[in-house]
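The other protein chains are all here in position, but one chain of the complex has been omitted.
Here is subunit A:
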Amino acid sequence: MSSSPSPANSANGGDTTNAGNGQDLNLLHFLDKVRLAATRDAKEDEGEDSPTELNTINSAGGFLVVSPDKLSVKYTNMNLHGHDVGVVQANRPAPVKCLTYYFEIFVKDSGVKGQVAIGFTKESFKMRRQPGWEVNSCGYHGDDGFLYRGQGKGEPFGPKYTKDDTVGGGINYATQEFFFTKNGAIVGKIPKDIKGHLFPTVAVHSQNEEVLVNFGKKKFAFDIKGYEVSERNKQQMAIEKISIPPNIGYGLVKTYLLHYGYEETLDAFNLATKTTVPPINIDQGNAIDEDDSPYALKQRKILRQLVRNGEIDAAMVKLREWYPETVQDDKSVVCFLLHCQHFIELLRVGKLEEGVKYGRLELAKFVGLTGFQDIIEDCFALLVYEKPEESPVGYFLEDSHKELVADAVNAAILSTNPNKRDAQSHLHSHLEKLLRQLTVCCLERRSLNGDQGETFRLHRVLDNNSTRR
């Protein structure tokens, strides 16, 4: 990612985002959009490894025996005191970039005293104590049905469990809770105060106790998928309860059309909403600031058309004529994107040699400048491929990239508006701001949860809507 220059480095008084040469550093955001296109096809979520079996190395050796398949454990000793618990953890900690994690045990033999336990512990756990008897651990114990979470005394939690019972332990990352189940039904949940990675943990403590562990290879007794669905529904229902300000959509669409300069669509929209009897009144106390008069609408439309048609030279001429400040600095983002686009247009029609010449002339000056280097390299990579449109850098040839360049030009023109609301209003439409706000808030919330839980993807929000009624 480019390092955004700190806003404090300018000598200019008011607008600190312009370097001395008039360059608008805010426009670097459009380079980030180019990079977004590059990663769009990348895999959505990197797989996290899950626990698959019991850890035979880090276990209370001497007190218990783990089976060869590492999915069951038996207490072989005679327990004499509280520091000879047969504890064993899973081979890996529970993955965190998901909604929940869950595993189950089956009590094959409750032995002499039935002191089986299931829970979660950290890597550093003392492997001779029941989960929950030490801080930063928790355990649901079969002999008393209590929940232990770091204090000596446990608290009443659920039913006891014994031979032939299936008991499950889980983590809900959205609510930051532990939950436990018995024979397919939820027993209860408690807040998860422990941070960091947690290992599924099983313990046996009296002679002949034996427990089988299921990390997901076999079907669970508890319907964890159904549980996840109902948890997601809970959040969805909280969302659907929120009242929506009337006509806010109208304001968002109108300002969106004004922002991008889609004049015909704006006309069609104005016409359509005028004939909605009565006209939609957006002036009274609406959320959208009506300051967005159509600044330079005609000019922005013309420039967008030129860029779309690949007429980059003509676009630059017009910009120099109408808004010289946007292209004054030869090393500005707008100049960069336009030069790149010209290069791409030459390649598109097979004029490779001319393209290289042009690139050497106009793009070389950006090499070595932070923030441009990676994009130039990707762009030049187009030369290498027989079929560049099918290559990993093929996105440069798509219409969406032309639109991106047109958007940057659009933003640059908007930035010359003497009446603009603030230093950044030319960058994003209100709608985009809202989307960014949503993304940032979800990321922030997740970050405050120790980066646990499902990663936020706007698509999930959009797709979720189309499958629900």
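A few comments on the model shown:
Basically, a residue touches a chain if its C-beta (ideal position, glycine included) is under 8 Å from a C-beta of that chain, and two chains touch if they have at least 3 such contacts; residues count from 1.
As a working rule, contacts and distances are computed from a predicted model.
A chain of the complex is left out here; the name its UniProt entry carries, from "Glucose-induced degradation protein 8 homolog", "Septin", "Eukaryotic translation initiation factor 3 subunit F" or "Fibrillarin", is "Glucose-induced degradation protein 8 homolog". Note on the undisplayed chain: of the listed residues A:A296, A:A381 or A:C442, the one touching it is A:C442. The omitted chain makes contact with just one of the residues A:M78, A:V135, A:V229 or A:L434: A:L434. Of the options A:D32, A:D164, A:E354 or A:E389, the residue whose C-beta touches the omitted chain is A:D32.
Counting the whole complex, the residues of subunit A in touch with the unshown chain are 1-2, 4, 29, 32-33, 35-36, 40, 235, 238-240, 242, 244-246, 248-249, 252-253, 256, 260, 262, 264-265, 268-269, 271-273, 276-278, 287-289, 399-400, 403-404, 407, 421-422, 429-445, 447-448, 458-459, 461-462, 464-466, 468-469.
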